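Removed from the display is one protein chain of the complex; every other protein chain stays in position.
Which chain is which? They are A and B, in the order written, and residues in each are numbered from 1.
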Amino acid sequence: MALNCMKVSRIVSQNAFRWIAVSTQRNQSTVSKKEQLVITEVNKKTGFATLSFNRPSALNSFTLELLQDFSKALDEVENQKYKGMILTSTSSNAFTAGLDIKELINPDPIRLKELRAVYLDCSLKLYNSLFPTAALINGHAIGGGCFLAMACEYRVMLPNFKIGLNETQLGIACPEVAILATKNIISSRDSEMALTLGTIFETDKALDIGLVDEIAKDKADAMAKCESFMLKFKGVPALARGITKQLFRKKIVDLMTENKERDVENFVNYVLDPISQQNLKAFLDGSKKK
Amino acid sequence: MALNCMKVSRIVSQNAFRWIAVSTQRNQSTVSKKEQLVITEVNKKTGFATLSFNRPSALNSFTLELLQDFSKALDEVENQKYKGMILTSTSSNAFTAGLDIKELINPDPIRLKELRAVYLDCSLKLYNSLFPTAALINGHAIGGGCFLAMACEYRVMLPNFKIGLNETQLGIACPEVAILATKNIISSRDSEMALTLGTIFETDKALDIGLVDEIAKDKADAMAKCESFMLKFKGVPALARGITKQLFRKKIVDLMTENKERDVENFVNYVLDPISQQNLKAFLDGSKKK
Partner (left out) sequence: MALNCMKVSRIVSQNAFRWIAVSTQRNQSTVSKKEQLVITEVNKKTGFATLSFNRPSALNSFTLELLQDFSKALDEVENQKYKGMILTSTSSNAFTAGLDIKELINPDPIRLKELRAVYLDCSLKLYNSLFPTAALINGHAIGGGCFLAMACEYRVMLPNFKIGLNETQLGIACPEVAILATKNIISSRDSEMALTLGTIFETDKALDIGLVDEIAKDKADAMAKCESFMLKFKGVPALARGITKQLFRKKIVDLMTENKERDVENFVNYVLDPISQQNLKAFLDGSKKK
């Protein structure tokens, strides 16, 4: 028997895959699904929670409130000991576009700081979760949307959408955390090319280089594929699995943690800069005209 | 001429591949091969030593005595300046199963500590050896067996056996050293999947992902393939080659060295824990019933 790899000083005995009771959703009685910014649904049969970004009118882009809800939803998956989490959206063409540009124009500095801090918290919780995660990419996943998909452990994508970290194309350097997260999934060679170019990949090209794991013909098929991936962990003790994942991603998680304060400060300074404000407004005007 | 990569301040001139005399095996006169726990055989023609785990009745699992012999055998390959080392077993179906579970049940704490320390020494000596190494995987190589195979520089495997780091399946987190050693061989993407799932691969699937380098039809064929790999180093100065290997593996070797004391302590505490003892006994009883 192989005990050579033991690291955890005590492993709690766990029934790795017993059916669980579905918790009553927070505020479900008072807020309709249509109004929730992040919808949590639990499959009683599998024990998996599906979290859906629900701001389809704005490409599921992130406001402070949406991120706060996302953060709470991630905590709930952890606390309720759901067996896994599938991340998707209610939109028909957008996974998520990342931060809402409107949050960045003439912002309240305190709200802006909070926006960035909560975004980083969500990224970290997702990247370092003990529970299994899969991204059901049912629409474009550019920039922040791509990063959240990469933070999951498996990616299933619908055809004819776009995914990628296009920071350099926007005049923004791709940070180390995103570089390392990319190298965690695709080859170093492909990573350097993609990130310096800010390449946006079509679904099939993303599959070719390994940025996504499977293509699904529609959302139901994608859901089945995500569940099929996560069901592979059925017989695997959850804590040992989760700690192995955390050790695998440790260097990136450490960097996320160390960089947080500086990242928030840089972000706030950047956004409040008059030139940035000018560029952001020009960008928004350009988008409106399209 | 390219001298830009010079690191070694003085390279001893070496006849890289002269035939060597075979040393008289330690105790060979008093202990028959059948009784030796690790058998060393030297091919006079190639200068390669073959080390065989020889506890086939117990799947070549490791007792303290076997590990002590393995450690001495590795030193001998180094000291006798054999031209390379092939690691295999005398069994027809097991490479090695790692630590013998019987060593872990109601153990003497001092012996238990020694067991772990010697195991780690062997791993380090093998991983960081100056001489070339190849694993002739002539049977299942699960957990510790897989790790030792991965510590070699080349892997040839017989068909229809199983190999993998299945720690998570046993409720044990896969440690950083094994994570990095896996990423040294296969892609980061495949590594995260394999290690969080604790995947056991069949020979042909192991070849597909690069966990082994070749499949051989039988042990003689595998031996020829291992030798063929190591003969590639015939014209390469041995010290420069060995130091390059050590620099290539430096980060992992540093981690092995830094972690050693803590690893031993964690291991002893884990095994001596009453709950672990209960689990280990249950596991052993379950194995006996099969």
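Definition applied: a contact is a pair of C-beta atoms (placed from the backbone, for glycine too) under 8 Å apart; a residue touches a chain by one contact, two chains touch by 3 or more.
Keep in mind that this is a model prediction, so the values were computed, not measured.
Of the candidate positions B:Ala224, B:Leu247 or B:Ala282, contact with the hidden chain is made by B:Leu247.
Summary of contacts with the chain left out: across A:Phe147, A:Phe201, A:Phe229 or A:Phe248, the touching residue is A:Phe147.
Taking the complete complex into account, A:Leu165 is the one of A:Ala117, A:Leu165, A:Cys226 or A:Ala240 that touches the chain left out.
Not every partner is drawn; the one left out touches chain A at residues 61, 97-101, 104, 119, 123, 142-147, 165-176, 178-179, 187-189, 191-193, 195-198, 266-267, 269-271, 273, 275, 279, 283. Mapped onto chain B, the footprint of the missing chain covers residues 1-11, 13-14, 132, 153, 183-187, 210, 232-233, 235-237, 239-241, 243-245, 247-248, 250.
Heads up, the rule we're going with is that only the chains that are shown with their structure count from here on.
When the CA atoms of chain A are superposed on chain B, the rotation angle comes to 120 degrees (nearest 5). Chain centres here are Cα averages; for chain A and chain B they lie 39 Å apart.
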